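Heads up, one of the protein chains got dropped from this complex, but the rest are sitting where they should.
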Amino acid sequence: MEIIMSVLAGLLFTAGVYMMLQKQILKIVIGTALLSHGAHLFIITMGKLNRGNPPILTEDVTKYADPLPQALILTSIVISFGVTSFLLVLAYRAYQTNGTDNMEKLRGNEHE
Amino acid sequence: MLHAAVLLPFLAAFFIPFIYRGVKQVHLGWFVLAVPILLFGYFLTFIKNVLQGVHTLKTFEWIPSLGVNVTLYIDGLGLFFALLITGIGSLVVLYSIYYLNKAEKLGHFYVYLLLFMGAMLGVVLSDNLFVLYTFWELTSISSFLLIGYWYQREKSTAGALKSMVITVFGGLAMLGGFLLMSDLTGTTSIRGIIENADLIVESPLFSFILILVLLGAFTKSAQFPFHTWLPDAMEAPTPVSAFLHSATMVKAGIYLVARLSLVFAGTDLFFLIVSGFGLLTLCWGSYMAVRKTDLKAILAYSTISQLGMIMAMLGFGTKAAILAAVFHILNHATFKGSLFMVAGIVDHETGTRDIRRLGGLFTFMPITATLAFFGAFSMAGFPLPIFNGFLSKEMFFEASLFKHSSPIVESVAPFFPYLAVGGSIFTFIYSVMLFFRTFTGKQRDTLEKQPHEAPIGMLISPMILVALVVIIAIVPDVFGKSLLAPMVDSITGKAVDPHIKFWHGINNTALYMSLAVLVFGTILYLTRTKWEKVYDILPGKMSAAKVFDAFMNGLETGSKKVTNRYMTGSLRHYLVYILTFSVVLLAVSMSVTGGFNLSTDDLAPIAVPEVMIAVVMAVAAFGTIFMNNRIAAILVLGIVGYGLSLLFVFFRAPDLALTQLIVETVTVALFLLCFYHLPDLNKEKTPSRTKVVNWVISISVGVIVTLIGIASHSTKMFEPISEYFIKNSYKLGGGDNIVNVILVDFRGLDTLLEILVLGLAAIGIFTMIKLRPNKKGGNE
Partner (left out) sequence: MSNLVILPILLPLLTGIFLVFFNSKLAIVRMITKVMVIVNLIAVSAVAYEVVQNGTLVLKAGDWTVPYGIVLVADPLAMVLVVTANIVATACAFYAFHSLDEQRERFYFYPLFQLLIAGVSGAFLTGDLFNLFVFFEVLLIASYGLIVLGGTKEQFRESFKYIIVNLLSSILFVTTVSFIYAVAGTVNMAQLAERVGEVEQGGILTTIAILLFLVFATKGALFPLYFWLPKSYTVPPTVISALFGALLTKVGVYSILRVFSLIFVYELTFTHQLFIILAAFTLVFGVIGALSTNNIQLIVAYNIIPAVGYMILGIGVFSTTALAGSIYYLVHDMIIKAALFLLVGAMAAYSGTSDLRKMGGLIRHQPVLGWLFFIAALALAGLPPFSGFVGKLLILRGAFEEGHYVVAVIGLLTSLLILISIIKIFIKGFWGEDKLESVPSISIRKKVAPAAFLLFFTVLLGIGAEFFYPTVQTIGDQLIDPINYIDSVMKE
């Protein structure tokens, strides 16, 4: 199962990276979201999957899923939510001020 | 006390601006003059000690833990240079008082000059390699400022830059050499290094070190092909040219070679490089000087050539050669100093330095002309024993006839006398030309100013120097015994008979060489119009200056080209570079360190629902790529997110699932909100090559992270620390939900900061929406 999940995370990375290499701002932002999902999937996979109960203490249960990766993912999800929202507004404003959503037109290399 | 002496010019430099502001009636130079005179007097008191072989050594601990201490050391070599710097320094400051008008920015001028003086004293008195280097660069910097003194002129600033680039380049090379030397010998003291010279000479790095150090010396002392900065440095006010660019700073390289002779001399490589480049510089400098028409340019090339001659003698390394070298350092300072001052006077009183426009000045300025006569003929080495230049040139010829034991040296040494004579012939020509074209004949052009004799104040300094020219020539032994002998001691490490013959006698090869110079020089001077075409062939259109300019231009255009190539401003390019590099590096790392490992021992069983979700997620992820409708793309992205939260449910992470569900919902809503305002996705017309590149990169990224992920999972080397959390969650954290306890207790800091991140994002979003730049663009 872990291997399948690693492959799935890898696929999410592939799709995410591909999207990030596109020109349109929207696609790039979608790419980062896919990448985040891939990363979170990796974290949960790196703890062992499907071992024991959910990490909520209950009587008679001694085996629980590794809680630490879950805690880390939670932190990470919240952070990437913050960053993604920021990025979305930025994308919108960047489009509005520059008049294009095509990053290839936003090179700004007119220096020199 | 000794440290105070080196510090004095710096202190004075610090106070000069205040005096300048306070006292307007008196020329600032009079205050400055006190510094070199005081120091000169102070250094004179060391002569007695040095003659008795007593060397002074004083240490001030600067950065002892790095072995960088200001250790000042006075032996014959250091003392001679200290006297030269302060002696010529006094005369130059005196001269400058009359040369520079009070309307000039005198404050700046004297600050730079004093900085230089202090730095130069530091160079010749430091026993510590790195302190020497510090002062060395400081001389380059003060020279840069002095050349750029008239900073509005483009020529001045260009000359300043050139001198700085070349001398700092050499300085850095030298620093490299110093680092290696101190590493090999374990000491930063020059005396210590000389004691352990065999460690350096026997090291496989010897040639590397030698070349690095010599690069420093050659650039500073304007040896071919680094000489090109010196003519351009003539943009500095003439007192500066007389002081820095003929008498002192350019001799720092000579000093360095002399100082380290005890380490390097005696090796064939040292001999070949130093005497070879020395002679080459001698010939090239004098050859080029003949061609020049600006008085200061002639003097600049002449200085180059004379420096080459001194360098060559240091390369010969015999006792006679060293004596000749140090003698010539003294002589050159006197006659070249006086000639520069004369050139300054001519410029000052006629408004030009171009010898094509000058002529017949003897009648207007007889004293100046007389001074020039002595200077020029001494420089020419005219065979009359009233010119110190003749004495040292004679010794140079004699030294060039030396015998040497090494076979390599044996094979090249016979050419040296011819080169020496050849270079000297041209020296003779330009010296004679300098004098005759300026002071005799008819005035060729109407000048801006009616020429007249210079004020007496301006004449004092060159008069003293010319007096020295003659006195040294008549009683060379006085100087030989008191100044030169201890100096030769320091360079060769053994006591030497300092006797300088006033007259070498008739039956003597050296004299014949001198006579040959005289005869051929005169003939060539008289027929110069006939053979001037030679210069069209050599150098023709070549010049070291052009090489330098090409280098600087190349640096600018080349760097622009290179940089524009990769700094395209395209985000995609940047990502392509970053990702390609990462993938390649990771692949290399994995194959080199062999970390890949696939273990199926400890895996969770494969369950159908999870796999199905995985397939859906994968399809959805790739679906985003092919969606042409923004709403659809966002919804498909949502499928991936919701799929993930379902997986979290299966993987026993209820909190995660819940959070992911909420976050995903909000994110999708946000996406929709924002992209309602953005243009719809269009089918990008991407060239298929770009598409292929994108696919290759994204697939390889996916593959490599998957491989690392699988390998990481398969090489669990340690028990995770999480057992502790399960055991102590309730006991210590008072909660059943372990993940929650971790978040708020065990790793509470993370959670605090995560909230902070949200807050910051909110502030950022708020400013982005609310803050609109005012019309002007609002950037400060």
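First chain written, first letter: the chains are A and B, and each begins at residue 1.
Everything below uses one rule, namely that a residue touches a chain if its C-beta (ideal position, glycine included) is under 8 Å from a C-beta of that chain, and two chains touch if they have at least 3 such contacts.
Quantities reported herein were computed from a predicted structural model and do not represent experimental measurements.
Student: Which listed residue (B:Pro225, B:Gly360 or B:Gly764) would be found touching the missing chain in the intact complex?
Tutor: B:Gly764
Student: Pick from B:Leu106, B:Ala173 or B:Val739: which residue touches the chain that isn't shown?
Tutor: Residue touching the absent chain, from the options given: B:Ala173.
Student: Would you mind spotting which of B:Thr71, B:Thr134 or B:Thr624 touches the chain that isn't drawn?
Tutor: B:Thr134
Student: For the chain left off this view, which of B:Phe15, B:Trp30, B:Tyr574 or B:Tyr676 is in contact with it?
Tutor: B:Tyr574
Student: What chain A residues would touch the chain not displayed?
Tutor: For chain A, the residues touching the absent chain are 20, 25, 28, 32, 35-36, 38-39, 42-43, 45-47, 68-69, 72, 75-76, 79-80, 82-83, 86-87, 90-91, 93-94, 97-98, 103, 106, 108, 111-112.
Student: On chain B, where is the contact patch with the chain that was removed from view?
Tutor: Contact residues on chain B toward the absent chain are 61-66, 68, 130, 133-134, 137-138, 141, 148, 151-152, 154, 157, 160-161, 164-165, 168-169, 172-173, 175-176, 179-180, 182-183, 205, 208, 552, 555-556, 558-560, 562-564, 566-567, 569, 571, 573-575, 577-578, 581-582, 585-586, 589-590, 592-593, 595-597, 705, 708-709, 711-713, 715-721, 724-725, 728, 732, 745-750, 753-754, 756-757, 759-761, 763-764, 766-768, 770-774, 777-780.
Throughout what follows, only the chains that are shown with their structure count from here on.
Student: Looking at the complex, which residues from chain A come into contact with chain B?
Tutor: 1-30, 33-34, 37-38, 40-42, 44-58, 64-68, 70-71, 73-75, 77-79, 81-86, 88-93, 95-96, 101, 103-104, 106-109, 112
Student: So in the complex, the part of chain B that touches chain A is made up of which residues?
Tutor: That would be residues 560, 564, 567-572, 575-576, 579, 598, 600, 602-607, 610-611, 614, 617-618, 621-622, 624-625, 630, 633-634, 637, 640-641, 644, 647-648, 650-656, 659-660, 663, 666-667, 670-671, 674-675, 677-679, 681-682, 684, 686, 694-695, 697-699, 701-703, 705-706, 709-710, 712-713, 720-722, 725-726, 729-730, 736-739, 742-743, 746-747, 750-751, 754-755, 757-758, 760-762, 764-765, 768-769 of chain B.
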